[in-house]
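Only a part of the assembly is drawn; its chains keep their places, and the rest are absent.
Labels A and B are assigned to the chains in the order they are written; within every chain, residues are numbered from 1.
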Amino acid sequence: MSAADTAFVMVCAALVLVMTPGLAIFYGGLTRSKNVLSTMMHSFFLMGLASVLWVIYAYSLSFGTDVEGLIGGLNYFMANGVGAQPLEGQSIPQSAHLTFQMMFVIITPALISGAFAERMKFSSFTIFMIVWITFVYAPVCHWIWGGGWLQRLGCLDFAGGLVVHLNCGIAALVAALVVGKRHGYGTRPFIPNNLTLTLLGMGLLWFGWFGFNAGSELAADAVAVNAFLVTHVSAATGCLTWLIAEWMLRGKPTSLGLASGAIAGLGSITPACGFVGVGSALIIGGVAGVICYLAVLAKDRLGYDDSLDVFGIHGVGGIWGTIATGLFASKLINSAGGNGLFFGDPGQLKAQLIGVFAILVYSSVATVVILYVVKAIMGLRVSPDEEDAGVDTAVHGEVGYSL
Amino acid sequence: MKKVEVIIRPFKLDDVKEALTSLGVQGMTVTEVKGFGRQKGHKEIYRGAEYLVDLVPKIKIEMVVTDDLVDQVVERTIAAARTGNIGDGKIFVSAEERAIRIRTGETDLDAL
């Protein structure tokens, strides 16, 4: 066991944890003020709910003894036997592995919640999330990181382009379609209630993302440093290119565009960060800022109400980043990784495309099934009156601001 | 000249504004207010404390119009702001004696 690696992973776990409050305010600031608390609660509530599921059984489903490449066994039920002893090939207590990964199972479903902000029933949200974590997050996590079939196939996902971003992004798209539009969407102005919150949230996300990406190396080595550096570079270029694209197309460089571009850059580099160098990161982030912006513009044409653009940013960013890993990965950066197309191995790109396809299909189908079942049993939306009054007072009995 | 004061549900603002401008109303002043009336409020809970909040958010629109416009303003406002549920709001009309446009000093009808 290495004390340095252990210290590093603990701190990185804390950094990933703080992304969820960061996300809560990032999302919270974007809704109308009558829904700011309900939006924030989605994220905060998952800090409770997902964590409890994780230590009880979801960690085991994800990382327990592999069953046919599809799912983990229940050998780690209730964190049984997860203690000071490192997993094979690791230099940190397994309890640190469980802890670090726990932060991912919080933020992934929290990201989805942006799709149905301002109208989802809290009870239905709770049930949906329990089922989604169990039947979507855990298996997908197992496939890619827990020794499942995609991992064996050589699909690379350093820190969660598939497990986290594409997974949440496509689930969000499905959820936006099934839950339906907000009342007044497209006809009335929906002005963010507090962009200072959103910008600060972006800052916390960027900060925490270092733990997310560099921490995924599970060791304080040069690969971790590289991941840290390229994460930053991609975020930086993402925010610049989104801003420039917007400035050219719409005439105004907005702070929300800046923030959105940073998240696009961060999401896109996530699968790649342990495998690509600085030059590639400049490209990955730069492309991310533009294509995610275009995806967001497309939404307004297509007319579905993915309220906080989860698919446009995380879905599209996750796809792009996973493919980019298949293009730009280099064994010079990480000998334990692979070579992408541009470094001589077209096979890596193929593995990445299979990964993208698999998650797109599985996560969308599973999410649609779950949502329709929940809808049939208990409905998904608050009543129209509650929606007009605002979810905060109607469901939670609170108001965000009394300034 | 009359002053028409309209109190409506916040989410009806755009509809009412549109209805009025299409009538030829060229200016109005909008205030965020809280209304107390028949519409019941909601319960708020902060830890142990529970409050009945009976002031509900409303929008007040004030506009000064020529006498002959008043009836139409009232009619169109009702059409645009009505949901049929308690709390749709009120329209009040009162006399206005003078109006002046600061920019030009024009008065009364010219100032509207």
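Here, a contact is a pair of C-beta atoms (placed from the backbone, for glycine too) under 8 Å apart; a residue touches a chain by one contact, two chains touch by 3 or more.
Note that this is a predicted model, so its numbers are computed, not measured.
Stoichiometry of the full complex in this file, given in the displayed chain labels: A x3, B x3.
In the analysis below, only the chains that are shown with their structure count from here on.
Here the CA centre of chain A is 44 Å from the CA centre of chain B. Interface residues of chain B, counted against chain A in their complex, comprise 9, 11, 14, 42-46, 53. Of all the residues in chain A, the ones that touch chain B in their complex are 184, 187-189, 388-389, 393-394, 397-399.
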